[in-house]
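Note that this complex is displayed minus one protein chain, with the remaining chains in position.
Chain nomenclature is as follows: A, B and C, assigned in order of appearance, with residue numbering initiated at 1 for each chain independently.
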Amino acid sequence: MQERDSGSHPQFERRQVEEVVTELRIKGELDIGSADALRQALDSAEAEGAIVRLDASDVLFLDSTALGVLLASAQRLSARGGRLELMNASPAVRRILDMTLIARTVHLIP
Amino acid sequence: MQERDSGSHPQFERRQVEEVVTELRIKGELDIGSADALRQALDSAEAEGAIVRLDASDVLFLDSTALGVLLASAQRLSARGGRLELMNASPAVRRILDMTLIARTVHLIP
Amino acid sequence: MTGEQVQLELTVPSTAENIPLVRHAVAGFLDGQALSEALASDVLLAVTEACTNVVQHAYRDGSGRDEPEIELTAEYASSALTISVRDRGRGFAPRVDSPGLGLGLPVIAALTQNVEIRPFPPSGTEVVMTFALEVAT
Partner (left out) sequence: MTGEQVQLELTVPSTAENIPLVRHAVAGFLDGQALSEALASDVLLAVTEACTNVVQHAYRDGSGRDEPEIELTAEYASSALTISVRDRGRGFAPRVDSPGLGLGLPVIAALTQNVEIRPFPPSGTEVVMTFALEVAT
């Protein structure tokens, strides 16, 4: 019943966390033709820190091969306590992200 | 060039290895309806040793769900230096094994 | 019965325990026909994979249906056996978190002469598998 109690007397704690985020801006189309390049770019970004944020403003296309590369990176990062974020996805890119529910692994920033 | 040399003067070494093999005889149809039972039987067999041999004489059916269970077991065993063997597969069972090339992971005994 | 076209229709609750039941029903249906043992076992494997997909994927995240079901029709004509597996689930959708190995559809495609996947209105999925029959006179 301890949980109930703390539920009815909520407590709040606030603290500030400093995070280092490595932003990676990608331009182009992500498919099997560019998967190796994507993998390498993510590898380098991962080497800089455990939080990587992709800026997808200029990603014109993204398929399941590229998704697989993102997923692998997201899993490596989250195993280190970090995460992969993706921001500024276009409607076309969001389509496959939503369809596959990858948002459970890659953190989408609207 | 060292390899070349030993290639032209072959050496042979013979030794005897004692292995403990846990044989598991399965009777019935393996599909999603029996996948949990299969998993449990394999778990118990794995607990006895790193080499597990399935006798599939009486396996009348095996689908991709069951294959997934076998594959997981084979991978666990081989990570421990052991292996999963499968013997006496019927033509119907061999069909899916051959089709998926699972023989690379599960050791088929003809 | 003209002997020209023979049909099986089957609707069962979409549960793992019912998969062998469906398979056995189809096996019984095939028994009446002159199929080779190899082809019959291919058919049973493909049917099992399609029905397993219904159980595993179609009604996930409780798609509003009180009684999730698998509907199957098998039709045996002179030159082909056509089996349709339908659900009234949420519609076909890929899953990065699938519990399976992703072998179901490929196994079906490898075993069939033709496989079609299409929406089954209002929201489900229909998988139609066609098997070429050995030339029968």
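Basically, a residue touches a chain if its C-beta (ideal position, glycine included) is under 8 Å from a C-beta of that chain, and two chains touch if they have at least 3 such contacts.
Nothing here was measured: the structure is a model prediction, and the numbers come from that model.
One chain is not displayed; in the complete assembly it touches the shown chains A, B, C.
Checked against the full complex, the one of B:S34, B:T65 or B:T100 touching the unshown chain is B:T100. Summarising the interface, chain B meets the missing chain with residues 64, 67, 71, 99-102, 104-105. Residues of chain A in contact with the chain left out of this view: 29, 31-35, 61, 63-65, 67-68, 71, 91-92, 95-96, 99-100.
Across the interface with the omitted chain, chain C contributes residues 91-96, 98, 101-103, 105-107, 109-110, 112-119.
Note that in this section only the chains that are shown with their structure count from here on.
Annotation: 37 Å between the Cα-based centres of chain A and chain C.
Chain C has its Cα centroid 29 Å from the Cα centroid of chain B.
Listed for chain C are no residues, as none touches two or more other chains. Counting partner chains per residue, chain A has no residue touching two or more of them.
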